[in-house]
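Excluded from the complex is one protein chain; the other protein chains are retained at their positions.
Chain lettering (A, B and C) follows the sequence in which the chains are written, and residue indices restart at 1 in each chain.
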Amino acid sequence: MRRIAIQTEDFDASAELAALEGLGGGGVASFTGIVRGEGGLAALELEHYPAMTLLQVERIVDDAMARWPLLGLSVIHRVGRLEPGARIVFVGAASRHRAAALESCAFLIDWLKSNAPFWKKEHFADGATRWVEARPEDEAKARGWTR
Amino acid sequence: MRRIAIQTEDFDASAELAALEGLGGGGVASFTGIVRGEGGLAALELEHYPAMTLLQVERIVDDAMARWPLLGLSVIHRVGRLEPGARIVFVGAASRHRAAALESCAFLIDWLKSNAPFWKKEHFADGATRWVEARPEDEAKARGWTR
Amino acid sequence: MAALTLVYFAWVREAIDLDEERIERPAPGATIADLIAALAARGGGYAEALGDPSRLRAALDQHFVALDEVIGDARELALFPPVTGG
Partner (left out) sequence: MAALTLVYFAWVREAIDLDEERIERPAPGATIADLIAALAARGGGYAEALGDPSRLRAALDQHFVALDEVIGDARELALFPPVTGG
């Protein structure tokens, strides 16, 4: 099973988990990213490159399926305006091996941060806006998976 | 937030995730273990040492909170008779840092496998039973976290 | 001197056919391994369960310890196979 979705709507993490749990693998790991509301943040605006996003996420998912013995992967990334507390991203993996499930989630989230065409703009309560800058440590983490 | 439960009933992973997501940390990781139904397995029976289990799981949770900057941890372990497809164990972690959330889940599940007083007995469809043997690689994984 | 409570789990419990029992406290300085040898000498299910200490793990007053630990004034000794939770 592989499921990839790029959407503006919220998602139901429990439905994703239930689908992964039903694959008979013995272990399901997940990571959910949430908008933090620090520093007067009113909302995050997520922009993406539609023609490229699915293509790139499919490549990342194929990579993960080739690296680990996985029974299923689910990747959901939201776009548009998201307020503090909102879910941004979900990655879930099912495997016979707990380490494979957890490591592939770490891989997917690191890779999404540095290799999928999403950009975040912060909107503050006072009306100011700022494009989030890429963090060198995120690129380093993604490179760390290269082998 | 720290939540520890040892119970015979099933649990609602989405309620656990929702509680962790509400802590404002930005990232929530989880691992759920499921009974695999291979080799004619009819059920797993989980026995534990009640006087010791909570004590030991609390120590593991304290350890994880000391190692990683976590906002919350949730550990649920079921006991009793569990059929294939049933959830056995859930570990969930909330943190500002995705790596901390994912690593602490890996730590908790590795540590539970080798340092919490649970024993699994397999019941097969033909009536045979067998106590699951500890795997040396599980003890090695748990030792791998020692530092 | 107070008695020592022994508790058994998994196939140790099944072979001895007891969840727990109370015994006379061993001599001061006796280790868990010493007690295991004395219990195994009872024969029957005890010999079956406790005859090979390399297959056993122990907890003294609900803390994992090595088999060469002295029992001392502990109140509860648990004997069991390596754990298999998670």
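Everything below uses one rule, namely that a residue touches a chain if its C-beta (ideal position, glycine included) is under 8 Å from a C-beta of that chain, and two chains touch if they have at least 3 such contacts.
Note that the coordinates shown come from a computational prediction; the quantities given were computed from them, not determined experimentally.
J.: Under the definition given at the start, what are the shown partners of the omitted chain?
T.: Hidden chain, whole complex, touched shown chains: A.
J.: What chain A residues would touch the chain not displayed?
T.: Answer for chain A: residues 33, 46-49, 51-52, 55-56, 77, 88-89, 109-110, 112-121, 131-134, 138-139 touch the chain left out.
The rule we apply is simple: only the chains that are shown with their structure count from here on.
J.: Please identify each chain that touches chain A as well as chain C.
T.: B
J.: If you average the Cα atoms of chain A and of chain C to get two centres, how far apart are those centres in Å?
T.: Spacing between the chain centres: roughly 49 Å.
J.: Can you compute the centre-to-centre distance for chain B and chain C, using the mean CA position of each chain? Integer Å is fine.
T.: Going by mean C-alpha positions, chain B sits 26 Å from chain C.
J.: Measuring from the mean C-alpha position of chain A to the mean C-alpha position of chain B, what distance in angstrom results?
T.: 24
J.: Counting only residues that touch at least 2 other chains, which ones in chain C make the list?
T.: 86
J.: Considering chain A alone, which of its residues make contact with at least two other chains?
T.: Correct list: 98.
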